[in-house]
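Remarks on the structure that follows.
Here the complex is missing one protein chain, while the rest keep their positions.
Chain nomenclature is as follows: A, B, C, D and E, assigned in order of appearance, with residue numbering initiated at 1 for each chain independently.
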Amino acid sequence: MILRLDRVQVNLPPPSDPDPAGAAAVQELLGGKFGEMSTWLNYTFQSFNFRARQSARPFYDLLASIATEEFGHVELVTATINSMLTGASSADDGRAPGNGLADVLGVGNPHHFIAGGQGALPQNSQGRPWNGDYVFCSGDLVEDLTHNFFLETGARNNKLKVYEMVDHPAARALTGYLLVRGGLHQVAYARAVEHLTGADLMKLFPTPRIPTDKIPESRQHIERGEHLRLYRFSQDDFQEVAAVFNGPHPETGEELEVADVPHPVGAAAHDLPPQPVVFAPDYEPEEISEIAQRLRKQAGLPDKPTGLVSDDSRDLSAALATKTRP
Amino acid sequence: MILRLDRVQVNLPPPSDPDPAGAAAVQELLGGKFGEMSTWLNYTFQSFNFRARQSARPFYDLLASIATEEFGHVELVTATINSMLTGASSADDGRAPGNGLADVLGVGNPHHFIAGGQGALPQNSQGRPWNGDYVFCSGDLVEDLTHNFFLETGARNNKLKVYEMVDHPAARALTGYLLVRGGLHQVAYARAVEHLTGADLMKLFPTPRIPTDKIPESRQHIERGEHLRLYRFSQDDFQEVAAVFNGPHPETGEELEVADVPHPVGAAAHDLPPQPVVFAPDYEPEEISEIAQRLRKQAGLPDKPTGLVSDDSRDLSAALATKTRP
Amino acid sequence: MILRLDRVQVNLPPPSDPDPAGAAAVQELLGGKFGEMSTWLNYTFQSFNFRARQSARPFYDLLASIATEEFGHVELVTATINSMLTGASSADDGRAPGNGLADVLGVGNPHHFIAGGQGALPQNSQGRPWNGDYVFCSGDLVEDLTHNFFLETGARNNKLKVYEMVDHPAARALTGYLLVRGGLHQVAYARAVEHLTGADLMKLFPTPRIPTDKIPESRQHIERGEHLRLYRFSQDDFQEVAAVFNGPHPETGEELEVADVPHPVGAAAHDLPPQPVVFAPDYEPEEISEIAQRLRKQAGLPDKPTGLVSDDSRDLSAALATKTRP
Amino acid sequence: MILRLDRVQVNLPPPSDPDPAGAAAVQELLGGKFGEMSTWLNYTFQSFNFRARQSARPFYDLLASIATEEFGHVELVTATINSMLTGASSADDGRAPGNGLADVLGVGNPHHFIAGGQGALPQNSQGRPWNGDYVFCSGDLVEDLTHNFFLETGARNNKLKVYEMVDHPAARALTGYLLVRGGLHQVAYARAVEHLTGADLMKLFPTPRIPTDKIPESRQHIERGEHLRLYRFSQDDFQEVAAVFNGPHPETGEELEVADVPHPVGAAAHDLPPQPVVFAPDYEPEEISEIAQRLRKQAGLPDKPTGLVSDDSRDLSAALATKTRP
Amino acid sequence: MILRLDRVQVNLPPPSDPDPAGAAAVQELLGGKFGEMSTWLNYTFQSFNFRARQSARPFYDLLASIATEEFGHVELVTATINSMLTGASSADDGRAPGNGLADVLGVGNPHHFIAGGQGALPQNSQGRPWNGDYVFCSGDLVEDLTHNFFLETGARNNKLKVYEMVDHPAARALTGYLLVRGGLHQVAYARAVEHLTGADLMKLFPTPRIPTDKIPESRQHIERGEHLRLYRFSQDDFQEVAAVFNGPHPETGEELEVADVPHPVGAAAHDLPPQPVVFAPDYEPEEISEIAQRLRKQAGLPDKPTGLVSDDSRDLSAALATKTRP
Partner (left out) sequence: MILRLDRVQVNLPPPSDPDPAGAAAVQELLGGKFGEMSTWLNYTFQSFNFRARQSARPFYDLLASIATEEFGHVELVTATINSMLTGASSADDGRAPGNGLADVLGVGNPHHFIAGGQGALPQNSQGRPWNGDYVFCSGDLVEDLTHNFFLETGARNNKLKVYEMVDHPAARALTGYLLVRGGLHQVAYARAVEHLTGADLMKLFPTPRIPTDKIPESRQHIERGEHLRLYRFSQDDFQEVAAVFNGPHPETGEELEVADVPHPVGAAAHDLPPQPVVFAPDYEPEEISEIAQRLRKQAGLPDKPTGLVSDDSRDLSAALATKTRP
């Protein structure tokens, strides 16, 4: 079972200039063979299928913890794509019928507009859907962990390439963050293999052989120690990750650590504006709004929506910290 | 972001006779077009991509809550398949090389044994992988909710068929439970459409037109009111589901309700035994166990594993209730 | 069994400026999940597999009638794409070898030129092939009809988006027409569900919530009553559609009606010119023509081809009306 | 545009013993690379995309005529599969919940039961969906016709193999008929290539090199001349096929001929009984029947259903001949 | 460019009892994600795309050499499958029409019989086709080699599982041999990564953690030193493999070595008998034989076929050794 928090792991820039071609490229990090859906679902299936988990508890706890963080990465990539697509449809009053999508004809992934509502899709940068063949789950612990190390290596490669290809601020903020956290997972799996076999994989870092701290957008996260700190993403469970996730970081020599809180405080998500040309959330969004308000009133809810969304005019971290109870 | 609890939504029977052919059929409920991966990922993507969510908060909260429950359904289906596969490999001492898989040649899904470690796969009953084309996310709220109602209808159909096809106790317990919870979601989406449009969908229930309470394995859950109660699956968030999820149940007329706890207490998962013929978790599982024990000691963890797994000799519900803090 | 008429359902504009990027987008309406191949083949399979059809004859007749119309929609979408691709290859004398396709490098769907002869393909807007997973055929009548209502809803969404994206006159004429006819099918399936269950789906119209009569290119067809009139597309059969297709139109309140002719008169298709760069129909098209003429003579056929093709210099409706014998 | 007749091309045996394994094999003739969906949709797309059709009219007419017949072949294969699946679910009163599908666990294509209502699917013998990559449509007339000859060759191969594999009477009647008609199409395309190029392909017959008249179930159709006679499947159009379809049959030397009626009289389809375990057409089929009867009455239709279905107690050919008006 | 030798790498048992179910399972080693097509085409593409190959020549030579050996592995797997399928069709005189395939209805992969001529297919054990997504070719040398190590690990896992599942003598001989050679490649890639990065991967062996010499059918090859010896599979090229492939074997400590001959002598392939029920190579195979003989005579070839095929009555190794000129 999981519980969900209505927030994202890290603050992303608000929508700026639309970049549908860039959004199509960023899809690789979502639905590509090495995208976040793959890391998420690989580790999730491996944890579901883990046999004799009690006797190998530290490894099970590691898989479950990282799997759970990956949900948040998928969420961040979708938020980035959604942000980059905001404003890409252009119409005078923003309402069909007209030429509201003429500007994006031949640009980016046509499904972002025709199938979706200017929103992210479980597809790669070529518009091909993610599929279950991307999940590897042999049940052999050494082999699964070796796979995961390789998967994170490929994922790091793809993030670096997308960084080079897309300079939209949201894409850069995203990749800067994911490189740090993905790098940590790459280390975690290598260390787990080392513990199980006695092999020494430390000199494999970094692969690709560019240090993460060369990425300007990664540095702030490194400075906060996010390249060293594993979260369990659970209130009470998965306490044994510390038995596997320890020792020196292969690149910096600093000690790896398990966070004493279950998860980072994170940030409220941006509430992206309607895109009425694609009927998201409706041809006449204000009608939805009125209905929702009426329903809220009938249910005895407060006048103002109870959820927190990003509001550049004030700092929400205090509000979020109150809600979060590690 | 999500937090994970190391437990499942409902207690399933412990492994009994292996049933690899049945396990292959149950895969439809996992990786089929109408399987739990589809419900899970459809609602998850719809919630990620939800535009103007603040002004339509009750609907966003509904999608997020149900999406989060679906993770637990995926977990239950995998647990069922894993249980049904346990014991399907047969060798004298349980170790290669030998004829340990000869009995399953031509039986069920060969990937359960060759690709996996007698574990669940993101595939359907034909061994075809789940893929992203099964996700519908138009961003148009009325349309997405209409889709979701239809998706739950198809899912209910498939569960009933698998019930008819597979009489293994784990499969029956699974479908009995999922029919109740899936039925609730079917109602939830229909009600949401009604609120948004004014249409009356209540006479569409039940579809397929067999009442759920005819299913013996569903009755205990109906008696506990699980056909009426929506959980938010969040400590603090998604409070506005009550604005949408309300009114009479279309079949029984009882009032729908939002649970005052974030999630059901659930049950500890079964710790399934190693299957060394397929190297799950290893050719010599006891070595993994020794390594794990040594690592635990080095990390200063208690002598006994800290996680809870199902133990038929004692009742764990008190222990779980202590951990859970709704 | 079917009989074929050598004509299309509605007149489309003759080829004008080529628009290969637009043609690639229009492919979504042909081979996409919600394209006309999907509507056509869903209803066709449902009618083939219909059990106990005699005792549910009105529903069977409805499915068969609409399925048959959809063939004509597929035909119209292909005609539109073919028209938009005409002239996209450019060479001095129109013959290889040269740079005849250089202008379309990187534009639109490369298979339109490399695999095809500047012709339509069973693919979507991303160049992915239509596949049988898009067919839903549970055999459960309520469920199949619910699906069909949803399918038409998604199809309407996609048509509106393509309208916004592509302003080529052929694409606009196409979508204007299909929105009217698809809207009628959406109503038909909703009504069928209402008859079977007693539910009231009328307030679901329109979805997406933009009225069809806002589309300028749809208005002429609405004025002719094409939004109200179901054709049986059969000389003698499927007489019982009237038992299902009746009552008020959900948006206008006008009475739905079954046409007293089997099909609309339609229009002769445009005979699109050769595109010798892609060898369609040949590197030297005139040779084909000579061979055909010789064969016709040998067979005792008249000097002039017997088929009717669109000829902007004269009105063919009388000729067609003579041939058609409703 | 097409018109549909509520009948099939040839009479098939009524349901007898169910044969779900055989039905799974017969799917190759429906949704396989060389199945009837492929022949149908290849020729249909080729006819839609045919450029300069007026100047190559005989070839266009040939493609359109054969394409139209192929619809009827798809219909026959589905009817066969549906017939072979009838009775495969077994329950005391034929109603869920129970073990109604236990007998088919691990037998045949699980989607026949879980996804479908004991009905045919657009899939091949491995349960993989038909897809648009099976359509070849280069627009180059010589090449398309060469392809079609090869496609019919592969189709003939597959039919002969299915004949050898499945001895269910419906499957044998089906393959016996299709071999004769498919063989005719193989000849038609070879002859068309000969007319266009001057090549002599006659010695390629038969391929595979077993004469069709060795198939007992084919002989009755050969005796009726169905191996020689092309139908236009159109009331008025496609008159120029005679310019291409002529000359001696490559195996027998008999003259090929164009039928002077648009289509064979055909036969009424069997009305297959409900399979309530899979909800086809409903959990309580008699309710559907009552609703239909009420709707018919309200619409002023006769008391008895107007459609013709196969009734082994009387000969329907006179009734069908009355309706058909060649 | 490649040159082909008309022989296989190792002698396999002649056809014995047919085992179509086993043949379907062995397909995983051919067309599965970790099958020989994957190893073959991964390394082949990596060698084709190798940039700056002159300055990294030892690594390029290693990839090219191993890639070339993998062709021979694909050949061996197909030979095994073909052998296991021989005799699976049963008819009195071995000729259609009849029930020649009735025995294999529902057994194994139906495409072995319907699509193929009782021959191997580029598919996995589920009948799904191999596809290009199985090729990883990032161009980053460290990453590609890491991938290859992982790929060989997965391949070893799958071979061990197929060994456990299928006890047909041909399958056992195949897996026994491939485990030795694949194990060598696993070592080779690990060593290459070690040379490039300084990491120590030796303790990862064996994975799965069963030593290869526990497999009875592997021992003869180990005794011949085939677990230590890399062949260049080229007369003159790829001389620099010795710079990478050296040092101790991780399991045995023996020195790795580069063979001083380009390839093992190998063995003549079995000439498998016709299977006329599936028309392989023809309905009347003797006609093919007569035609071939006539053509040979016309071409002035000797009376007896010039190729060598396995002939259990005599030892061909001398003949092969004469032909091979290392």
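Everything that follows uses one rule, which is that a residue touches a chain if its C-beta (ideal position, glycine included) is under 8 Å from a C-beta of that chain, and two chains touch if they have at least 3 such contacts.
Note that the coordinates shown come from a computational prediction; the quantities given were computed from them, not determined experimentally.
Of the chains displayed, those contacted by the omitted chain across the entire assembly are A, C, D, E. Remark: the omitted chain is touched by one listed residue; of C:P14, C:P110, C:P248 or C:P273 this is C:P110.
Of the options A:R51, A:R128 or A:H249, the residue whose C-beta touches the omitted chain is A:R128. As for the chain not pictured, it touches subunit A at residues 21-22, 24-25, 28, 32-33, 107-108, 125-128, 157-158, 160-167, 208-210, 214-216.
Where subunit C meets the omitted chain, the residues involved are 89, 91, 95-102, 104-106, 109-111, 113-115, 126-128, 277-279, 282-284, 287.
In the full complex, subunit E touches the hidden chain at residues 1-9, 31, 41, 45, 48-61, 64-65, 67-68, 71-72, 74-75, 78-79, 82, 115-123, 129-133, 135, 137-143, 195-196, 233-240, 242-244, 246, 262-263, 266, 271-275, 278-282, 285, 288-289, 291-293, 295-296, 298-299, 301, 305-307, 309, 323, 325.
In the analysis below, only the chains that are shown with their structure count from here on.
Graph distance from subunit A to subunit D, where chains that touch are one step apart, equals 2. At the far end from subunit C, in terms of centres built from Cα atoms, lies E. Centroids built from CA atoms put subunit E at 41 Å from subunit B.
Multi-chain contact residues of subunit D, defined as those touching 2 or more other chains: 115, 126-128, 278-279, 282.
Screening every pair of chains for touch gives A-B, A-C, A-E, B-C, B-D, B-E, C-D, D-E.
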